[in-house]
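A single protein chain has been omitted from the complex, and every remaining protein chain is retained in its original position.
On to subunit A.
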Amino acid sequence: MSTTSPGLLGRTVADPVGRLGLAVSAVLAVLVVTPMVGLVASTLRPTGREAWSDVLTGRLSTSLFWEPLGNSLLVGAVTAAGSVLLGGGLAWLVVMTDAPWRKTIALLATVPFALPSFALALAWETVFRNDLVGGRAGVLADLGVAVPDWIAWGPVPVAATLIAHYFSLSFLLAAAALATVNGELMEAAEMTGATRLQVARSITLPVVTPALVSGALLAFAEGVSNFASPALLGLPVRFQTLSTRLYGAITTGQVERGYVLALLLVGVAATILFASNRIVSGRRSFATIGGKGGRRAVIRLGRSRGPLTALAFALCLSTSVLPGLILLASSFARRTNSFTGGFTTHFWVGESDPSIAQGQRGVLLDPLIIDATLTTVGLGLSVAVGATLLGTAVGYVVVRLRGLAPVTGSLTLLSYLPFLIPGIALGAAFIAQFGRPIGPVPALYGTFALLVIAGIAATLPFAAQAGRSAIGQISRDVEEAAVVAGAGLARRGGRIVLPLASRGLLAGASLVFVNIVRDLSLMVLLVTPALPLLSVLTYRYASEGFAQFANAVTVLIVLLSVGATVLARRLEGPNQPWREAAS
């Protein structure tokens, strides 16, 4: 169908998928390009131009950019590698093997992502903190164990806490992909004498590669842009990353430098994205959901069953239950982050007492909290639906529109960018963009709609990556059969693509929900008192030094996130890979 039209545009328009691509591009232009243009424009004014040279070439460039860049890349790469290794391994154990309690492991593995990243950093501090910076030492130091500085502070703990956070992201994506591995293929391979390793290398791995790469990219981007972990565990030893530099530049009034750093971050990530795209597109044939169903074969672990299960449990418990308990316990602690000063339920159900936290009521008695919970859930759901629809469209176009590299390439890049724009810059750009009426669209500032739109833009990376790896597994044959039968694009989407990709998309949607529920940096500029959000309340309590209230609200956020993840699993119903394999 593409041979008759000469130009790129002609070919694009001639193809229904191409037309969808154009529509999606237009949406992305509004959601992503405009804020980016705003960023670039503000760095091209005179003070901004100075910022470019300061960051890149001046005497400050080493400590402002190059060193933090090196640290960020290191943290990002280690986070990505660690997350994929642990998350992928766990997904394999849960989906493909006969390990016991797979359901429990699967559930626990989804929790860390629902925890705020500072919870994990806090948990690390509680255990490993040494006396380098004074104050209370951690549990180990209390027991008389000398904790070396490199375990207590710097790149090792930063990367470790980030891996503990993001491996569950890789797990979700990889598990969804593994669940589609065709059992017949594996059986066939085994019958023809392939070893277990060969099966893994030539059948399993190719199928999950896109999901693994997606997981790695997301973990990398989050690892590079995370602020809480390096601020808590890196700063005391002056371990600076791009995110701490960027945050610092913006908070100390050097906004242009912050934006320049953000743009450079975008550039670095784009390079890595293109490189990994190459790796993925080198192997195209990993479509596994064909017209025929396949029963999955279960890999028998034999003697390694016990140890592997124990390892998986250790990993999950130390990254989900332990930090969760620490968070919960510290919301009951009479003194901030101290488990020796007694406990109280005041911060949960206490009546107003002027001597504690300026008379703040316990969170469960505060009508504001109920209001905020409802708004937060409503926002999370709206954004999850919106972002998933858009992300699926992006994924569909990127996967199906072969031969139009400029279109698919730019869509991939655009859908990944919001990750790298600092939340506060994105928020400001959205106010500037939607603050005034545009044509028929009224001024959206201060409305719920603006929160939803900004939320969709910010979580698009998750939704698009999930959409892409979900669509990538649906064989083209299935759709071609439908085309022959006369089904149009919309009908194919509703009847074939969405149902078949639903497992991966649901996983993606729950990621989006979780991300929105605990997002702060973007929403803090956009919310108004009429629209209170739980995460903004947490911040408010934390910034006033009411750590217990902050922790209590964080526990609420965690309950919402974990609840959503569990619910998403339930909705998948009998399609749960581990349940199916168990029966």
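Note that contacts are C-beta pairs under 8 Å (C-beta built on N, C-alpha and C of every residue); 3 or more make two chains touch, one makes a residue touch a chain; residues count from 1.
Assume contacts and distances are computed from a predicted model.
J.: Given that one chain of this complex has been left out, which of "NADH-quinone oxidoreductase subunit H", "ABC transporter substrate-binding protein", "Flagellar basal body rod protein FlgC" or "Integral membrane protein" is its protein name according to UniProt?
T.: Hidden chain, UniProt protein name: "ABC transporter substrate-binding protein".
J.: Among A:Ala314, A:Ala405 or A:Ala443, which one touches the chain that has been omitted from the display?
T.: Answering carefully, the residue with contact to the hidden chain is A:Ala443.
J.: Among A:Thr244, A:Thr373 or A:Ser535, which one touches the chain that has been omitted from the display?
T.: For the chain that is not drawn, the touching residue is A:Thr244.
J.: In the whole complex, not just what's shown, which of A:Met36, A:Ala231 or A:Ile557 touches the removed chain?
T.: Going through A:Met36, A:Ala231 or A:Ile557 one by one, A:Ala231 is the residue touching the chain not shown.
J.: Residues on subunit A that touch the omitted chain in the whole complex?
T.: Residues 54, 59-60, 63-64, 67, 132-136, 231-232, 235-236, 238, 240, 244-245, 247-255, 334-338, 341, 356, 358-359, 424, 427-429, 431-436, 443, 445, 524-525, 527-530, 540-541, 543-545, 547 of subunit A touch the chain absent from view.
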